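Quick one: structure below, then a few questions.
In this view, the complex is presented without one of its protein chains, the others remaining in place.
Each chain carries a letter (A and B) given by its place in the written order, and its residues are counted from 1.
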Amino acid sequence: MNAVTGGFELRKELFADEREENLNEIGKRTRRQDIEGHVTGRSPFYDDHLFDGLLHMRYVRSPHHHARIRRIDTSQAERMPGVVRILTGKDVPQNLNTLLSLLDFGLDDEPVLSDTKVAYRGEPVAAVIAQTEAQARAAVKAVRVDWEPLAHVLDVEEALAPGAPTVCETYPGNLFVYHGKYNHQKLRYGDVEAALASADHVVEGRYQMSPIEQAPIETCGAIAAPEQNGRWVCYTSTQALFFSLGTAAKVLATPSSRLHFVGGTVGGGFGGKVDSIHEPLAILGAMLTGRPCKSMWDREEEMQVGAPRGAERWYLTDGVMDDGRIVARKFTGYFDAGAYTRLSSYAIIKAVGHLPGPYTIPNVHADVHCVYTNRTPATAMRGFGITGVDFAIEAHMDKVAETVRMNPVDLRILNAYRDGDMKAHRRLAKNCAFIECCQVVAEKAGVTIKPESRAASSLTGGGGERARLPARTATDEHGRVEGFSSGSYAQKGGAPAPAPAGVPTAPQPARPPSRSSQPAPVSQGTPAPPREPAQSGAPPPAPERPAASKDRPRRSGAMRFSSISGFRRR
Amino acid sequence: MAKKPVTVTLNGTERAGFAEPGQNLLDFLRRGLGDLSPKYGCGQGTCGACTVTIDGQTHLSCLVLAEAADGRAVGTAAGLADGARLDPLQDAFMENFAAQCGYCTPGMLVSARALLDRNPRPTRAEIVEAISGNLCRCTGYEPIIAAIEAVAEERTRP
Partner (left out) sequence: MIEVETFPTLAEAARAMGAGAAYLGGGTVMMRAVNAGDAPARLVRTTDPALTQIRAMGDTLTLGAGVTMAQILAERDLDFLHDVARQIGGPQVRNMGTVGGNIFAPHPYGDFAVALLALGARVAMADGSSARPIEDVLRERDRPSGLIASVEVPRPRPGAFAFRKVSRVRPKGASIMSIAANLPREGGRVRGARLAWGAMGPRPLRGAAVERVLEGQSVDHGDIDRAAQIAAKGLEPPTDPLASSWYRTAVAGVHLKRLLQSMEGR
């Protein structure tokens, strides 16, 4: 390791004419602006904000992978020492949410506190608020839940088999619906079947990876407290402050102007702190008790219910010529979203935009499925959507190299994209550097590559024929579903759905809309008495929604995906 | 159940508070005495973010009953600096980029200080061993080891 550059070696001779000689930071030691707080222990993590009279929230969680909730009895727990309040689903103003509804992507599918059914082990059904953490823990044990265990499914392909249990009723086929049309995300570029038929070799492979827990040393959590002027302050570990703010505003049916979020000092996140689980609940606790409330996972919860990078399974089929050229690549992918969508739908958008890897392949086909299983919901983690399929692609490249008896580095350089090549997502490749990376790796690893591989360059040999779109692209309606709106993903209901004609059937969410009930703030320092249950008989009012969303002009799918996947048109 | 009075010498100053029944030293230091430098990471003695010294020996404060520390000397990362002058280890951590998120840093520094106090010129293997009870998930072990080595080398100079 080079102490000065921290192990980096600058290869400035590569692409030297593409930039000025002005690297003032790279390779130089620099001091973090926040590091003095870190070494003195003064950096203000969310739990480093002390409040007099802080209340602690602990959760009653499902011991089952999948179960219906017949009854939640909190009466004994409410009488336990130190217990101030116990929250269940009926206390949450908008008790159904999907994170990416803030980006107009996906249907509300996940309860904040489940009141009808749980779909993964550890799913919260009630929150106990008590004066000490120990008292909250003790009272959690005294909450009685009458469970009706249901059949569960823990494997993505089993979840798609006939007769599999429905994990999440919003998506009865156990598949997320893309563009309001398909039960998977499609990529069609050229004619893969024709190219496979004419290839010298067909190489197949199956690859999978397990979920990975981000495991930050600081567990996720938030502290909320009544502020002044009808506002609440929330100190949070979130990695996505405005995302959490928007989620809290939606779930609590409260204007975001009444929420004062303080964050930015995160004790490790790695993607595991974007799900905005704690902020709405801590604020709701503060609203209903009038006192500062802390919602915080312990280590076991962080590992068990903290959303991991999801499991993935990939099937790859390549058509390869004797000389090593890959002429067709076909993907069938299954992302294990766990019980609810969170960010898995988006991970797949990223993954499909990334296919077929850094290679110029004239025929590419992908069907990638966001599958619901009774596992912990999955979310973001460092390059999620990309790392799993990259592992599959590169493992498969080695398999292809073996098949055609080529050095795997030579195979990669032969098929690498070059400046000016057309990619499968119909954009021209630019600023390519993969060939040069392969050359340096071969040199460092002592791998001898062919002279033509050594002579290859990302700057030459691309474009021309390789810039053309395929003469014909084979399309299909496979996986078409009916009854889902292609308009705003954040809304459901509206016009009655047409009769289901595809797979999956019965797409209308079965879950009744949650009651909208803005919690009334109570005076600070006085625990609120338990609220009366909602009056029976009266029809539940429709959930409050941001006023703009109903009349918002429809946007095209392309624009919508552009806005979240960063493939903005230039 | 009654709270119990607990007096400790925290970073050289006598401090007193009342411990809840079953309260651990980490929570007592943070909420009872207001020293927020030790961190909660696991409550199971696995991560080391709560590392403090008790009578000069490193302990996991989440696994120490607060009342068991009564009458003893407790040291935390907040006590490493001498007024405005930082401990050489703190300077070395800053210079060597030995903290990313900063959450493991206070515990890491307490373990490193305890090592150098009993072994001023540790080998790299001894440094690795000394911080083996402190997890860093930002994968920053190399710069942390380099920072500790930098202080050890400084001391070997005449």
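In the analysis below, a contact is a pair of C-beta atoms (placed from the backbone, for glycine too) under 8 Å apart; a residue touches a chain by one contact, two chains touch by 3 or more.
Bear in mind the structure is a predicted one, so any value in this text is a computation, not a measurement.
Residue in contact with the omitted chain (choice from B:10, B:36, B:64 or B:116): B:64.
For the options B:43, B:75, B:102 or B:122, the residue in contact with the chain missing from this view is B:43. By the touch rule set out above, chain A reaches the unshown chain at residues 81, 134-135, 137-138, 141, 298, 300. Mapped onto chain B, contacts with the missing chain fall at residues 1, 4, 21-22, 24, 43-45, 48, 51, 57-60, 62-65, 67-68, 111, 114, 128-130, 132-134.
The criterion applied here is as follows: only the chains that are shown with their structure count from here on.
With each centre defined as the average position of its C-alpha atoms, the distance from chain A to chain B rounds to 35 Å. In the complex of the two chains, the chain A residues touching chain B come out as 1, 3, 6, 29-32, 34-43, 45, 47-48, 50, 132, 134, 214-219, 265-270, 298-299.
If you check the complex, the residues on chain B that touch chain A are 20, 22, 31, 34, 36-44, 46-47, 49, 76-78, 80-81, 86, 90, 93-95, 97, 99-106, 109, 135-138, 142-143, 146.
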